[in-house]
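This is the structure I want to talk about, given as structure tokens.
A single protein chain has been removed from this complex, and every other one stays in its place.
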Amino acid sequence: MATIQLTNVSKEFRLARDKRVLALSAMDLTIAEGEFIALLGPSGCGKSTILHLVAGLDEPSTGTVLVDGLPPKDLQAKQQLGIAFQEHALLPWRTVEANLELPFQIAGRTPDRAHIAGLIELVGLKGFETARPSQLSGGMRQRASIARALCLDPKLLLLDEPFGALDAVTRRFMNLELQRIWQQKRITTILVTHTVEEAIFLADRVLVMSGRPGRILREVTVPFPRPRTVETMRLEAFHHLVDNLTLSLEPSD
Amino acid sequence: MNPLRFLKKSWAVLLLLILWQTWVMTTNYNSIVVVSPISVAKDLILHAPVYLVPALWTLGFALGGLALGMLTGLALAIICWTSSILSGLLQPFALILTATPIVCLIPLLARLFGYQSRTELLTVSIMTFFPSFVYAAVGLRRLPRRSAEFFATLHAGRFKRLTLLALPAAIPELAVALRVGTAYSILVTVVAEFLMQTGGLGNMFAVTMQEFNLHRALGASLIAMLLSTALYEAATALEKHVRLRFT
Partner (left out) sequence: MTNRLQQLAYRLLGLLLLLALWQLAGKRHLGGKTLPAFTDVASVFTVNFRRALLLRSAIATSTSAGLGLLLGATLGCLTALTAQLLPALSPGLNRLAVVVNALPSIALGPVLIITAGRQATPILLAAIPVFFLLYVAATSGLHSADSRLTQLFTATGATRFQRLRYLDTPSAIPALLSGLKLGVTTAMIGAVVGEWFGAPTGLGIVILNTMQNFQIPLMWAAVLVVATISLTAYGLIGVLERSVERRRA
């Protein structure tokens, strides 16, 4: 498992010749080993930018990002990074099984068939091994995408609004499923989401962000013990926390 | 074959043939310059074996040139994919090659490379090279959403990105290029054969025209049309299949 350390990180994007936008400003963040963090905020608040910086897909303008004391590129090189996007990013010409073999092929290892079969079972896609993404429902594609992120036993799992395109019912069900999967692996995880319930239900710690420039407004440690269930979501305290965080997301002006 | 389906697909072509037949019957052009479709069909049926070798020759060169052109186009697109400098340097070559009417260059190519069948092959491959290059270049960059980032997080090297991601992603576009290329391949082969008299249906056309054997000349062009249409429809079917499989 991995610990993550962001120190004084800011990120500026250049739009045009002399138009710049500050996506993140002076961000400090420490994530402990085996912790599940949710980054919650409106779209455009820089939460995906943090994810990209931690994944090594982007370089910070100032400050440092360290994963286990090393730059994220090192984690990439060791193939210890698992990532899943809202756009499932599965290869449409490959079956579910072949999509799970992909990380092994990229890493230059022989696909571990037993491991893949186990993951397919874990995410509940047994019987769909030979289906192609176009033949699966949105929820099933996300299951496959998460299974693919777990293929190489990553030390760090990054989830960029994985259920953002799903309907509310499927989404809630997928939240339960993701918790079940995560409890078996206990990998350090960063989840980016704009749904308050999802953040509270899944995370150990929720960071509420504001946009332009992106800053952390609040930090909430979720008090509910694991495993959390449908009953947890019905608790008065759960609703209270949801309302509370929803309020702080609302624009102040 | 279902006759109704055949009629649905071919009514316009049949109409064209009927118009041709009535036109020949109602005008009084000399039969040396204008022949009816029925008399061409008669020659085709009665002397079918005469057409066989030239048809196979033309088909062979058309397909060979097509394969060569497609592969060259793909290879060049891959080279451009790996380097933006090479991509920029090669752009003018590719653009000039598209805008230049290659068929008009056949006389020049024949002079440069000889009045031989290799020039025929070269002409067809230059003609089909371009669609392959353009579509492959687009296809190699038309990746499934976020898949490039996914590959980056696993530190995929250039070779892995090419073989596991870009090349399979380019297959639907390559199928389009194949369809566009097949539309030209037979026609260009026939024109090249006609000009260089190397063999095949174009050569047959040239020779029989000189003998005023118009039935046979038109029979040869009819075969060329049939080959061209069949290839195009096969390529269209393949493209549909590929699109379903790869998207």
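Chains: A and B, in written order; residue numbering restarts at 1 for each.
Keep in mind that, in the parts below, contacts are C-beta pairs under 8 Å (C-beta built on N, C-alpha and C of every residue); 3 or more make two chains touch, one makes a residue touch a chain.
Fair warning: this is a prediction, and the values are worked out from it, not measured in the lab.
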(message) Among the chains present in the display, which ones are touched by the chain that isn't there?
(response) B
(message) I'm checking contacts with the chain that's been left out. Which of B:I18, B:I79, B:L112 or B:A237 qualifies?
(response) B:L112
(request) With the full complex in mind, choose from B:L44, B:A77 or B:I186 the residue touching the hidden chain. (result) B:I186
(message) Even though one chain is hidden, which residues of chain B still touch it in the full complex?
(response) 8-13, 16, 29, 33-34, 84-85, 87-93, 95-96, 98-105, 107-108, 111-112, 183, 186-187, 190-191, 194, 202, 205-206, 209, 217-218, 220-221, 224-226, 228-229, 232-233
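Note that in this section only the chains that are shown with their structure count from here on.
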(request) Give every residue of chain A touching chain B within the complex, in rising order. (result) 52, 55-57, 73, 76-77, 79, 81, 83, 85, 87, 89-93, 102-103, 105-107, 134, 152, 158
(request) Could you pull out which chain B residues touch chain A in their complex? (result) 144-147, 149-156, 160, 164-165, 168-169, 171, 245-247
